[in-house]
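Heads up, this is only part of the complex; the chains shown haven't been moved.
Naming follows writing order (A, B and C), and every chain is counted from residue 1.
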């Protein structure tokens, strides 16, 4: 049975991990979910590496909410770079689901965005794991996770 | 028979993968094409690594369209850095074909640019794979993919 | 018996390592503490790697105080990136505890912040090592180390 890992943070201001898990379970079965929570986004990469190598996960979602300050942006850059590196070291996908605190106009929209982006990436996660051919059909369609799709160029 | 891999995204707003495949097939035969589509540009590096190591591709084209916001530029930087890293880990070429959404003055020009850059890099891909000596003859000629060549300095 | 490593600098203007050690000892026993001090934050990554591989530490705290100038910010970025890399190379956690000199409004607040952040990360360190399930319960709660928690979105 396939194992999907959910790795998230106590720093985030919305329980994106729970939203992802709910969406995964609503859309598919035949997999096991393992969860690992760390303090902040810079702790995500090694947590992901451990999930692949010590827990034998097949794919991961790494969820976090970088703050709005320049130092937060830099932390996000460091975390993102290392999440990609982790994938190269393991030959497995990690869906990075980051919501920046300045992406929403208020707390309500931010919570909505965090929930929706987590859910839409959960679908991507299932597609990559179980039906990768579905993604080829959507190539170049201008899809977005969270806010509405940009759509193909006219 | 050589294998050329096409790796692209659902985030892109133009089907650059299809353009690349069309151009490859119009110019050469004697190779097999494999396609892999992922959600966004940060998913490209591991997809490329898997294409080399699990699908035995000999060369890849990685196609994407980074958005116009600062965070999109940062994602492109992270993806590009990791695509180069992937090449160093495998000793094989990946032609990065990125079109930034702010490179075109409108959607029409952007679509034209995405198509043309994908096609011109398809030719580079064939040259690197089958006729690398052709590139030596063009060294220092100020060639560009997409917009017109800058040409050699006068 | 588990080994916790404390790695800090002579550049820092507050003895964050001592604060971390005091907090660790006040909250738990059954572990050994090893300390390693280097000149600056860019010396931390290799010191951490040596602590894992030569001293067999199970987890580390890396403590430092980057200065306020642009070059100091860049050093912090380089150090942080490499601390994450060190974790990926060893599959073990390093709690990065950095306090930037411009985070406090005066020396008094800065000292308070350095002490408190070191202590709060010492608790994270113990949780990751001994009770990781405690962190899952705090996922998405908007926790902060040092200044007060942001809390969950409303």
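Operating definition for what follows: a residue touches a chain if its C-beta (ideal position, glycine included) is under 8 Å from a C-beta of that chain, and two chains touch if they have at least 3 such contacts.
Predicted model, so just to flag it, every value in this text is computed and none were measured.
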Per this structure file, total copies of the shared sequence (3 shown): 5
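By definition in this document, only the chains that are shown with their structure count from here on.
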Those chains which touch chain C and also touch chain A: none
Angle of rotation relating chain A to chain B [CA atoms, steps of 5 degrees]: 70
Central subunit by CA centre of mass proxy: A
Between chain B and chain C, centroid-to-centroid distance (C-alpha), Å: 41
For chain A, residues that touch 2 or more chains besides their own: 81, 85
Of chain A, residues touching chain C in the complex: 8-18, 35-39, 42-43, 45-47, 49-50, 53-54, 67, 71, 74-75, 78-79, 81-82, 85-86, 89, 107-108, 110-111, 114
Touch list for chain A against partner chain B, complex: 73, 77, 80-81, 83-85, 87-88, 91-96, 100, 121, 124, 128, 132, 135-136, 138-145, 150-154
